[in-house]
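Other chains of the complex are left out, but the ones given are in their true place.
The first chain written gets the first letter, and so on, giving A, B, C and D; residue counts start at 1 in each chain.
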Amino acid sequence: ADDKPFDGQTLSVLLPPWGTLPKDMTDQFTADTGISLDGQTLGWDEIRTKIVTSMIANTAPASAVEIDWSWVGQFGAAGWFQPLDGLVDAAAIKDAPTAKIFVYDGAQLAVPYNNDFRILIYNKAHLKQAGISAPPTTPNEMLEAARTIKAEGIADYPIGLPLSATEGSATAWYLLTKAFGGDLFDADFNPLFTTPDSAGYKAMAFEIEALNEGLISPAATGLKDVDIQELFKNGQTSFDVAGWAGSISVYEDPEKSTVAGDAALALMISTTGTPRSFGLPEAVGIPSNAKNPGAAAAFIDWIQTAETQIGAYHSLGNLPPRLSVLETLNTAGELKDGDILLEQAAFAEPLFAQGTPGWYPEFSAAVASNLNLAAKGQISVQEAVDRIADQATAAMQ
Amino acid sequence: MYSPTLKIFAGRAGLCLAVLVLLLWSIGPVYWSLVTSLTPPNDLVSAELHLWPQTLTFEHYNKLFGATSQSQGNEVQSVWPQFSRAFFNSIVTSVGATLLTVVIAAFGAYAFVRFSFPGRDILFFIVVATMAIPAYTVMIPLYRLMISVSLIDTMTGVILIYVSAFLPLALWLMRSIYQAIPISLEEAAYLDGAGKTHTLIKIILPIAAPGLIAAAILTFLNAWGQFMVPLVFSPTLATKPLTVLIPEFVTRNYIDYGLMNAAGIIAVVPPILLVIFLNRFLVSGLMAGAGK
Amino acid sequence: MNTIREKLWPLPKLKASLLGWGYVAPALLIMGALVLWPLASTIWDSFYSVNPMKVGKPFVGLDNYINLLSDPNVRQAWSNTFLYVLFTVVIETVLGVSAALLLNKVKFGRSWLLAALILPWCLPPVVNAIVWGWIFNPSYGVLNNALLSMGVISENKVWFNERLSALFMISVVHAWRMMPLTAIIILAALQSIPKELYEAAKLDGAGAIKMFRKITLPLIASGLAIALSQSTVFAFNMFDEAWIMNGTGYDTRSVMIQVYMSAFQNLKFSYGMALSIMAMLASLIISAVYVLRVYRETRFD
Amino acid sequence: MAKLEISQLKKRYGRVEVIHGVDMTVEDGEFVSLIGSSGCGKSTMLRMIAGLESVSSGSMSLDGRLINSVEPKDRDIAMVFQNYALYPHLSVAQNMGFSLELRKVPKKEAAIAVAKAAEMLGLTPYLDRTPKALSGGQRQRVAMGRAIVRNPRLFLFDEPLSNLDAKLRVQMRMEIKALQKRLGTTSIYVTHDQVEALTMSDRVVLLNAGRVEQIGTPMQVYKRPANVFVATFIGSPAMNLLSGTLLRDADQCFAKVDGKTFALPECEGVADGTSIKLGVRPEHLRIVDGPDAQDTFNMSVEVVETTGAETHVYGCLGADNMTVTLDGEISPTVGETIRLQSPTKTLHVFDAASGARLNS
């Protein structure tokens, strides 16, 4: 009975569809621990609305709840989640590099259940047709490759980047900022992207130039990240620049993609030679006033097990957060371009070294919206970065 | 002099054209959604325009109704249990809210029309004015309230909220309906020996039935389409309706347009059936309501 | 003599009054508890600074409201919203009146046409958004495809690249859903115009256009007032369409999106609530203007 | 069956008093008509009796019991409404049986009562129809049936025939009258059609702006109208009123009108020289041949209307308008002056100032 301390409890879990594990796995969990799961599934925007509404009303929406990396600052500041230190398996946390992102004020607020980081995905066939032997490693090489592909008439708009006023466009810009060898903020959160020689500025200029040159679809100003993925699946773009590591499995699925067999991974382009990337993981935490935190901790531990993570990879395509698990999968040959994936994974850092700040959502909305304006030609790159900086500073107050 | 036949013909042709445009505008998008739901995923993203799927597929519907389904390229649990449960929830909450709203509105509106009591008109005005309140404005205090009375994720809670949201419209509608009923009918019933409540139930309600049906349809449609309220107040499949379930088919790196359209088509079946079969009540009720 | 009346009548009067209260009690109870009380609570909170990321709940008086006036994002949202109101009200009114006129003319299969007309309004808004998102999709959307194949445009158009066209497109989607309401209200108004008036006007020498301007328009004015106020309230609460089609984009951000972002994304709760209350008041005031100015003055029965 | 006594009944709507203290009594089994022009308060009176309007002051009692504040449903009064107020969703039988059902009359007994009433009204073939499937006259009968089936103490009728066409109206008024005679139920009948009131009623109550002008049998109000209002209200075309002066002789009264002198019926206690209105009914005037005489009215013809059966001649006598109803065969020409006479006993004398009747 001791190994089933929470026998008979019902644990409520709030996760998005891609965090919702199949029934046979959760049944196993119930069998092992005696905890029955009461799963709630909500879309991503909706989960946030739900958490905020209920936490402001001082009730936990569930005992184990989704936390996106971008919410850490806010939820941490609000004190809505319990520190997990001591509650869950520390070794497993250590094994997951992206777990650091969920540390707020020294406390581990949540444990990641997927390991999405950015990686370059390209269409092998397109490159081959254009006579390009290797994927680009620098921004310039990418532009060159794209021009060739466009000139050959293989794809009208070879580069896939979202430029709509949505979160996905903002994260792509962050990634390119890193590719251009810089960071968004310094240690004191002073904006680093406002001067023309800054990486952030160059990254935005790169996007606008590619757009103006017709390398990015003009439609991108209205496309979300998922729409860009559709274009890639459809063979209309050659590069999914801000590709999600998990997307490769969809691209390679002939049921859903016309380019199955042609999609391949490459290290992120970079001006410095270091293929920098960052992780955008999602995690599970325990709200501060959760009904049964013990059972929730048991659930989190279960999520961290290699078995569960492998199961989740197979059923949902979630890349395992734990390096050791990734390696196991790669060894078993179950990862497409696994070596590259693992190599890139090692370079995945948090977007904010200090931890995601509470004003991040305002900042990212400002990025997305102003980037979108710049892409539509309504403001210049300089104006865009200045406005972003201004709004970031305002949001920090 | 003019030629009446030519003119009539031109008029007819113009009328037909206008009708066609109206049909295209109203039904076109829904039709397109239907076509999408019958198109294989790979054809969806082809650049060509087809008014009818080149290859017809029921795979999206299979996903909804089938024993298993695909997610992210993997065989996962069927969405049918979720989908059917959500469909059931939608029906229960919508029907429940409809019944309650109609009953409350039937009595309330009658009092607003036929009884005089202090504060009657101002109360009615306030109730109707609440239609302008945005959902977000009251959501958080409402959530607190529902938590404190343990009505979160219960059919009762959701139904009560729907009632509070759609009651003003129903009251407004029923009030105009009652206003159009000659008062002498009630007077005849009083003289026949009926009390006020008895008169309302036995005489007025049957006469106001078309209006009640219109109010019921309106409430049902509104409840059926709700998104924000169940999103917050129906967290689990115990009460979660279709409208909240459907957007969940947007996965992180894959929008299943086909599946969403298929689910959408299923979700519009009850409203469409209502419109087709009870249209005349809806329209006459709305028109009666609009007259005031 | 008054005394007799006083002696004999208080009881039945009181009884009728009590019965009246009894009938409306359930309605008032529900509205009071689930709408008015939360509203009062929100208004109360809007004078404080409620921010879960900060400790305490300091009283700030009208600060939230004052800050809203100087917030450029909010101002942009207001200007977008007013454009939404303008566009949707115009589209809904023009199309609604046209559709109503058409339906008033059609005699054969009228009820089916009516069913088709009100269909969009009956669909769940979520489905509406899916359908239109798919239609407007810049790459595979049927709109681009159709226009391309008709030769109206030469390459796929990005509908949301210009502010006005984006606002307009979103307004169209919103109007698609809400127009049936206007049409039905106007149709009711049209049907209440005695047809003899048109016959009299014909004999007086009026043609079709004159009749519309001189007879129809003035006589549907009260219906129009109601339709306009409905359209306005709904346009002020514009959220779904703008959010799903264009996210947080400045060009299309409505006041309600701004409310959502302030309260639920940035967790500046009372700031967002203050804005939502302003939006509510604005829509009520504008509706009241229509109703008082147009409706009151144009009822002829 | 009952006796209704009304005393000093008043009705105010807000500040406006519309019934200014009416006294009247309706005897058991009597058929009384309330007649008056539109807005005079007929319906208001009836509705107060029914209990549908509150009484502002005064008293109403039915068989000696004060009913001012009895609820309508407990007064045992039946009313036939102008628009019939039939329950549109119920069949004819259900409409008629509704009150019995409410009174918990056993089903069988109720069915018999309904069948009997239907029989009486010739509605038996229509018992299963709903009102909208009936013609106007049939609806009217159903409304009647609903009233009689429960054998109430009082029938009230509010212009029950005004929605029917002329022919049907004549027929129905005879039917109603016959039915009431047969049942013997006390009835109050509101109408603005004087022919109805005169032909149907035992007594007529003439209302004017919320006041009773006269109560009497039809022949009383026709032959001895109490004042100018009644005189002109009853009779069609209306009685001619000619301005004149009363001249009193030793034992005879005369009227000086348009320079001529007319012998009058006895006008007791009226002073010589009083300004009067001489009332002459159009139908009592006859053309006389022969030379101009003292007792003929010389009228200049302005308009002649003939319907074949009757000819109406409109014209002037001095400053007063004058109307004459003549046989259809006679047709004076416009512009001509005709000489007319009316027998002395058919003349009416009213005080010019107060309008009150002066002759007995």
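Here is the rule we use: contacts are C-beta pairs under 8 Å (C-beta built on N, C-alpha and C of every residue); 3 or more make two chains touch, one makes a residue touch a chain.
Note that the coordinates shown come from a computational prediction; the quantities given were computed from them, not determined experimentally.
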item: Whole-assembly formula, with each chain kind represented once in the display; value: A x1, B x1, C x1, D x2
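Operating definition for what follows: only the chains that are shown with their structure count from here on.
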item: Any chain that touches chain D and chain C; value: B
item: Chain pair that, of all pairs, has the most C-beta pairs in contact; value: B-C
item: Farthest-lying chain, centroid of Cα atoms versus that of chain A; value: D
item: Distance between chain centroids, defined by C-alpha means - chain B, chain D (Å); value: 56
item: Distance between the centres, which are taken as Cα means, of chain C and chain A, whole angstrom; value: 38
item: Residue list for chain B, restricted to those that touch at least two other chains; value: 45-46, 139-140, 144, 247
item: Contacts with two or more other chains, residues of chain C listed in rising order; value: 139-140, 260, 263-264, 269
item: Of chain A, residues touching chain C in the complex; value: 48-49, 52-53, 55-56, 74, 77-80, 164-167, 217-219, 221-224, 227, 230-231, 236, 358-359, 361-362, 365, 368-370, 372-373, 376, 378, 395
item: Footprint of chain B on chain C - complex, ascending; value: 16-24, 26-28, 30-31, 33-39, 41-42, 45, 95, 98-99, 102, 105-106, 111, 113-127, 130-132, 134-135, 139-140, 142, 145-146, 148-149, 176, 180-181, 184-185, 187-189, 191-192, 223, 226-227, 233, 236-237, 240, 256, 259-260, 263-264, 269, 272-273, 276-277, 279-280, 283-284, 287
item: Touching residues (chain side chain B, partner chain A) in the complex; value: 41-42, 45-46, 70-74, 76-77, 82, 139-140, 143-144, 147, 231-232, 235-237, 240, 244, 247-255
